[in-house]
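One protein chain is absent from this view; the other protein chains keep their places.
Read from first to last, the chains carry the letters A and B; within each, the first residue is number 1.
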Amino acid sequence: MNSQNNKQPSPLLSLEQLKVYYPIRKGIIKRTVDNVKAVDGVDLSIYSGETLGLVGESGCGKSTIGKAIVGLEKPTKGRILFDGDDIAGYSSDEMINLRSELQIVFQDPYSSLNPRKRVIDLLSEPLRVHRIVSNGDVSKEVDRLLDLVGLPKNSKNRYPHEFSGGQRQRIGIARALSLRPKLIVCDEPVSALDVSIQAQVLNLFKDLQKELNLTYLFIAHGLGAVKYISDRIAVMYLGKIVEIGPTKEIFQNPKHPYTRALMDASPIPNPHLRNRKKVVLQGDVPSPVNPPKGCRFHTRCPMAEAVCRVQEPELTGDSLHSSACFFSH
Amino acid sequence: MNLFERYFTGRKEPQLDTDMIWPEGDESSIKLFTRRFKKHKLAVAGLGVIIILTLCAIFAPLIAPYDPTTVTESFGAAPSMDHLMGTDQVGRDQLSRLIYSARVSLSVGVGSILIAVAIGTILGLISGYFGGWIDSLIMRITDMFMAFPYIMLILVVASIVGPGLMNMIIILGVLGWPGIARLVRGNVLTLKEAEYVKASVVLGYSTPRILFHHILPNTVAPILIYATSGIAGAILDEAALSFLGLGVQPPTPSWGNMLASAQSLTVLTSQPWLWIPPGVMIILSVLSINFVGDALRDALDPKNTK
């Protein structure tokens, strides 16, 4: 999967200055006094056939972006362009036609499957509702879907609670695939799984992408899984993207101090490399209600200087690799 | 379409890299339920009593020795071979009246709860799922109905609408929904955040489908538990109303209106066969239903792992 070849001039999905705010209401009449700025002005493009990894600590807004793309969160401002149409303001009725293009795989394979439905019901319901195949072919299509995700046919009549976490996640993937989407938002799909199972599921994602020409937005809180699966990586901090670039570039030449800190936070398999100087983050993530003025990262940044407290750095660099730091070049 | 075709090409060799063996002795959910329910001996006994009462109610004409409204030759007679439980002050056979009363109690209990569950479930679903002003409106209306002392409100409505079996069922049903509406709403609020409901939204299911196919089936257990104790409550309410003379009217027999005769001192002092048996029947049936409800609560509890 060479991302360079797949890249087309116009992206499959692009976010333009996307903002998702949650109002905080107070007082007797509950007027809005402030906003939790979960996503605060994000520009992002995803090209057909690629996997874009989106990483950041919990609460940075990465999941909110994923949910906004599939219509589970209403954007406060900005545009979400899918195949050239702005879908940000779509009502749920208008979204229905797009359901077969945009799907999501959730983090928790235990709560994302209706406990009262058998696998066959879970998988045939979307096929029937959207008339993906004729009624007579539903059963055959379910078999095909199970086959695609590596589950045996005899799992059809089982209930979700009879499966392990990894198997459930496969069912969740099969359900997302049932509508034959172009883009799948993977919302931390492996972080709830055992490490040994994670690799299997990641491989499944890779295989499916190759076979079905899928595009992924792969959300994760650590760089581990993302490194393995992504063509490009975007790093988020407090509702903004601080660095974006091809996976190799990001790992070999991280420009933003936050990216470096994230990298140093994940364990290094090679003991000889462990001695190099690490960036260890101090303090907690500031509140997204009142993000710090200037660069949002300056309160925790080991390189911060006076300018960082005053001016907010723009995302700069070439079209491939850019970062939002005054000292990144 | 290229993408379209790709879905049909399938894979050459399915990759079965996960262990796919299910344990042989895996308990089905029905078996599990039965096993948990059986642990409550009183509930099993209660279920027996309910079954017997139901049979009595259905086959009352076959079982009862006399017609419950026919006046026989003896008035207020003590139990004898002719009348196993004696006769009332107008000379009707007490045993036959007790048997026929099961019809009244059970139909009031079940009938009114069906009405209450239907109204409460729909309002609760709407309130919880849509939220916003609809939710506020429905919940405030619920508050209003719950503000009236239940028995008092029923008495007032009964005094205006008039007594009778059908009216009892309707009144108890129409006034009994607020508790269920609150219960269902609370459940919906929790389920709405469940990822499988969000997944249903993303899969493009219509709102009615999400409500009735995905949310409602997962609230059946709490509704069932609530309805069981609701039946017991409705039987008690009917008895109280009939006792006060505002419920089921004689000559139709009901345990409550049979007890009303005990408001006269003569009956209370010297004809205990007229008021103790119907009281015992009420206790027996209500107690049985409550035991069953308690066992249901236990057996349907998702947190229960025993």
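By our rule, contacts are C-beta pairs under 8 Å (C-beta built on N, C-alpha and C of every residue); 3 or more make two chains touch, one makes a residue touch a chain.
Criterion: contacts and distances are computed from a predicted model.
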| item | value |
| --- | --- |
| Protein name, per the UniProt record, of whichever chain is missing from view ("Spore germination protein KB", "Regulatory protein YycH domain-containing protein", "Peptide permease" or "Alpha-ketoacid dehydrogenase subunit beta") | "Peptide permease" |
| Contact partner of the left-out chain, one of B:Leu47, B:Ala64 or B:Val156 | B:Val156 |
| Where the missing chain touches chain B, by residue | 42, 140-141, 143-153, 155-157, 159-161, 232, 236, 239-240, 243-246, 256, 259, 262-263, 268-269, 272, 275, 279, 282-283, 286-287, 290-291, 294 |
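Here, only the chains that are shown with their structure count from here on.
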| item | value |
| --- | --- |
| Touch list for chain A against partner chain B, complex | 70-72, 92, 95-96, 99-100, 102-104, 106-108, 111-116, 125-126, 129-130, 144, 147-148, 150-152, 154-155, 158-159, 162, 164, 166-167, 170, 172, 175, 177, 179-180, 182, 197, 200, 204, 207, 211-213 |
| Residue ranges of chain B in contact with chain A within the complex | 2-4, 6-11, 14-20, 22, 26, 29, 194-196, 198-207, 209, 213-214, 217-218 |
